[in-house]
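Take a look at the following structure, please.
Left out: one protein chain. Kept in place: all the others.
Then we have subunit A:
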């Protein structure tokens, strides 16, 4: 009933217009930044290489994406760390 009411009054955040707007926002972030999936995946591989010099990370769970908020685009990387490497091995 509540669901029905919020639909009637157009206040439902899952209304199809909001879905459209959100999808559009996301697709435009990529369009405007001119970032291809290939570029993102090679960036991901490079990140893994660099970070692996310092810590052991969960490569499979690593996520890299472009995000937009308030007219700004941010590169968001979620990198689960398994454990730190010993400090005595200095990176190349």
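By definition in this document, a contact is a pair of C-beta atoms (placed from the backbone, for glycine too) under 8 Å apart; a residue touches a chain by one contact, two chains touch by 3 or more; residues count from 1.
Quick note on the criterion: contacts and distances are computed from a predicted model.
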Complex member absent from the view - protein name from UniProt, among "ABC transporter permease", "Septum site-determining protein MinD", "Chemotaxis protein CheW" or "3-isopropylmalate dehydratase": "Septum site-determining protein MinD"
Touch criterion as defined above, residue of A:24, A:39, A:61 or A:81 at the omitted chain: A:24
Absent chain, residues of subunit A that touch it: 7-12, 15-18, 20-21, 23-25, 27-28, 31-32
